[in-house]
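Note that this complex is displayed minus one protein chain, with the remaining chains in position.
== subunit A ==
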Amino acid sequence: MTTAVMKAPTKPRAPSKTRARRQAVLWGWLFLVPLVVLFTAFSLWPIIASWGYAFFDWDGVGPPEVFVGLDNFREALNSSAFWNAFWNSFFFSLGALFVELPAALCLAMLLNNTLLRGRTFYRLAIFLPVVSTTAVIGLVIAVLLAPVGGVVNEVLLTIGFVDRPINFLGNPDIALPTLVVVDIWKGFGITLIYWLAALQTVPKDLYEAAKLDGAGARQQLANITVPVIMPIAVVILLLTFQRSLNTFDLVQAVTGGGPVFSTDVLPTYIYRYAFDANIAAPRYGFACAVGVIFGVFTLIITLLQGPLLAGRLKRSAQ
């Protein structure tokens, strides 16, 4: 449209118009310079560079020189600590996809009902954890869950639900599920807003028409709500998945991956090799290799979800 408007009257006085046009292009490029520079240097180049570093044994002092080929990758893939962190990360995703997503959808359908009073209030309350600093509220929860004096244990003891306090974050068997629950609590509000946004895209008259045809609530859900929100659901699924895989703040702040690495996830695993003050020398090359494996894995899963859901989408559209 822009071109049509601009080009229509060019013919008679072409020269000045071309000059103005050339100037506009130059200005446009100038306006793009900060973006291109920043984005290339801090977003694109790091992706490429971490691939490069992954082939070196490098502690970050001076340029990487000791080329080790695929050794870093081999070491990571043969390390049980790596796979431990890998499956723990995966466990966070499972919690997000199979608990958080459906639960948030149910609550969104409830809060989407205009007959319910105080919806705005409920929505705000549920959203509150999202806007609070993960590391900070995570530590507050760690205190609430403390075995001695923690509110949760006191309540459980008072109502006689348990005989002895549960060491939520100190017991290697319970720490991971506990953190997954906290993570769901923290991110739930975002997923809820996503679902509410999706539900708002369903035209109201569709429901009216269905009611006239005598469709019940369940039929309306299956034949109207689900098909209409499907395209957005794909995006929500991907966003939730990517967020849940990148759980660093909560784990690092609350348990640091402990006890005995039972809550270690890939981001904390990488962090430990690159930045932990307790290790002798950082192993940037190895950390980069793990980062690359992590990135490739996420990409594969993302690509797997894409066509799968796209196919389902097409089928439901037909």
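Definition applied: a residue touches a chain if its C-beta (ideal position, glycine included) is under 8 Å from a C-beta of that chain, and two chains touch if they have at least 3 such contacts; residues count from 1.
Simple rule for what comes next: contacts and distances are computed from a predicted model.
UniProt records the chain missing from this view under the protein name "Carbohydrate ABC transporter permease", selected from "Winged helix DNA-binding domain-containing protein", "Oxidoreductase", "Carbohydrate ABC transporter permease" or "Glycine cleavage system H protein".
Here the missing chain is touched by one residue of A:66, A:116 or A:209, and it is A:116. Among A:102, A:149, A:172 or A:216, only A:149 touches the chain that is left out of the view. Residue-level contact of subunit A with the missing chain is found at 1-3, 5-6, 23-25, 27-32, 34-36, 38-39, 41-47, 49-50, 53, 60, 110, 113-129, 131-137, 139-144, 149, 151, 154-155, 158, 185, 190, 193-194, 196-198, 200-201, 232, 235-236, 239, 242, 245, 248-249, 252-253, 266-267, 270-271, 274-275, 277, 284, 287-288, 290-292, 294-296, 298-299, 302.
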